[in-house]
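Note that one protein chain of the assembly has been removed; the remaining protein chains are unaltered in position.
As written, the chain order gives the labels A and B, with residue 1 at the start of each chain.
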Amino acid sequence: MSEIELVADEITNQDDASPEAELITRRLGWAFWLCVCWLVVIVLAAVLAPWLPLKDPNANLVNRDLGRPPYSPSSEFWFGSDQDARDVFSRTIFGARVSLTVGFVAIAFGMVIGGTLGILSGYFRGWWDRIISFAFVVLLSFPALVLAILITSLLDRGLMTISLTLGFLAIAPVGRLARATTIQYAEREFVVAARTLGARHPRIIIRELLPNVVIPMGALALLGMAVAIVAEGGLAFLGLSVQKEETWGKLILLGAGSRDLEKSPWISMAPIFILFLTVLALNFAGDKIRAYFDVKETAL
Amino acid sequence: MTVRLQTEGRVSEGTLLEIADVKTHFRTERGLVRAVDGVTFSLERGKALGIVGESGSGKTVLSRTIMGLLPSTAVLSGSVRFAGQEILGLDARQMRHLWGSEMSMVFQNPMVSLNPLMKIGKQIIEPLQIHLGMDKTNAVATAERLLRDVRIPEPEKRLGQFPHELSGGMRQRVMIAIALACGPTLLFADEPTTALDVTVQAQILELIGEQRKDRNMSVILVTHDLGVVAGHTDEIAVMYGGRLVEKAPTRELFANMKMPYTKSLMRSIPKLEDPSHTRLLTIPGRPPDLVNPPKGCRFAPRCAYAREKCVQHEPPLIVSDTSSEHFYACWYPVGSPEFEERDVEIMTNVGVGGSA
Partner (left out) sequence: MNYWLQRIGMSVLLLLSVSALTFGAMNVLGDPLFNILGPVARTKDVRGTAQTDGYAYQASKGNPTAGLVVLDEADELASGQALLVSTDDELPLRTDTIAPLDSVTVEGGLVSIADTVSPGDSVVNGPEPEQLFKVAQAEQEFHLDKPLPERYARWLADFVTGDMGPQFSKTGEPPVTDLIKERLPRSVMLLVMAQILATAIAIPWSLWSASKANNIVDKLSTFSTFLIIALPNFALGVILKYVFAIKLSWFPQTFNASDPLLSQVWQMFLPALTIALPAAAVYQRLLRTDLITTLQEDFILMARSKGVSRRNVLFRHALRPSLFSFVTVFGINTGALIGGSLIAETIFRVPGLGSAVVEAVATEDFPIVLAIVMIIATAFVLVNVVVDVVYSLIDPRVRR
């Protein structure tokens, strides 16, 4: 079949335009790079926060000229201040440190554990596969937030506990993707060839399978990070987030009371805005990368 | 039982369809695809026309252009007059009243052309209710009769079944029943037998022929198989690269083929009298690129009889010396001295004799 004939056939068969056409668009586009820029900016700001010329996020910067706090956004307080005259802008930047850490640690943990389990069960199959797959189903059948509530309510709520809890939740979806991809590749010629040549299991897994499984998983890492950041915010709203440090979720919650919303909406709207942009950038970039590598399954 | 069919009391003679210089182009990322590039012909009422060509020759696009069933990306020009009325360029809202009632289509693959989630009965009743305004009881009765007309056993039972419960041939019969439901004056059959078993193919073609006669309906049979159109059409139009390259009454065409392309199509049909394992002569090369079609004759790059002139200049559609109804577009048609000269060379080279 000639290419043109395919084109012609395609044209006559479709009503308008195909969804595949947009999926297969193998370009990342300027919007993708815009998202990457934002992510770089926010990550840099979070990492460098203590050395940036920011106001102390915990200082009560009462300014007599402005009257009583909370102060509305101005050249002095870019995002306004809260009831205790603390600068919302610098609090949001410092909040990014914790929120991004939670997101990163969570997805890294989920990838390592879920990926390992998924690859092993997809490669060896048999009973282990059944048990692990069933465990994934059990995990997935828990509404994620309920499971997070369970764990965080039973353990102390340090930064690591929260991160690892959310990472634990990522195990099942990541694991299922890894398993599916592994099964798909384990039957391919190059793996079969390696096996018939007498390669050992660890060698096949690490040299042949891992590189292929890592691509779709990596594509989902950004999406997973967004999910983890949002989940942390959800926990904060239930009073179950990190106890000591401020996170975006906690900052939003702080300004979410009826009275605060009425008088000083910026206290919650500013961190909502930053959180929204970050999640949007992560989602969009993740989606683009997924389309770029043509990863079909939406596991997260 | 009052069953109304539109064929009763209709004009029975005269020209039904006249198309002139029809062009259908598609804008794609690669450029303008000239799927149909200037086709002219007309069709009498009650006659059957076969449009033959390889896939990609534009035959399907042409039939859909006439029917107006193309995506909005298609760029159309020329004229399509149906029963005296210009219909090219009418929007879907206007065409809708013709679809199903005046012209309908039997699609290539009955496996995917029936709605899998809708009972057979409902799918037949739909056009009856839309176009003829029948009430449910009446429509059901008509549907049953239609199924009987297309030789489906136990029609009343079939009405309540889903497409997946029927065999391929049975489904194609249902498709025909649906297409015939409102008594159209023009039926398009787009490769109606390609997806079916060989044994079923003949039955389906037979059925379409019968119904054509019963209803005095015109039929356009689109196919890649000259064998299919041979016994079931009055006229044959051969398409290549979006153009009409030969058109003649069926008998005349088979008697005096002019285009080397038509001849190659003919040679690629397996014949019963051939000894088994005879190698079929396939046409070498690929159909032309419709974005950048060849400068001269579009078939020239694949034609064993092509000469310099063929590559440089496009042949016009001319009347044959054998019949005033026979047209072809070729500089050196079958039977011309240049053709014969080349034919002798080829036959001696290949060492295959007499198969033409």
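What we mean here is this: contacts are C-beta pairs under 8 Å (C-beta built on N, C-alpha and C of every residue); 3 or more make two chains touch, one makes a residue touch a chain.
In this text the structure is predicted, and so the values were computed from the model without any measurement.
Touch with the chain that is not drawn comes from one residue among B:Ser101, B:Gln172, B:Gln211 or B:Ser320, which is B:Ser101. When the full complex is taken into account, the listed residue touching the unshown chain is A:Val230, out of A:Ala45, A:Val230 or A:Ala291. Which of B:Ala20, B:Leu69, B:Val200 or B:Ile269 touches the hidden chain is settled by the complete complex: it is B:Leu69. In the complete assembly, the contact with the undisplayed chain comes from B:Met175, out of B:Leu16, B:Ala74, B:Leu146 or B:Met175.
Listed by residue number, the positions of chain A touching the unshown chain are 13-19, 22, 134, 137-138, 140-146, 149-151, 153-155, 226, 230, 233-234, 236-240, 249, 252-253, 256, 258, 261-262, 265, 268-269, 272, 275-276, 279-280, 283-284. Summarising the interface, chain B meets the missing chain with residues 67, 69, 92-93, 96-101, 104-105, 107-109, 112-118, 126-127, 130-131, 162, 164, 175, 178-179, 181.
Just so it is clear, only the chains that are shown with their structure count from here on.
Once the centre of each chain is set as its mean CA position, chain A and chain B turn out to be 55 Å apart.
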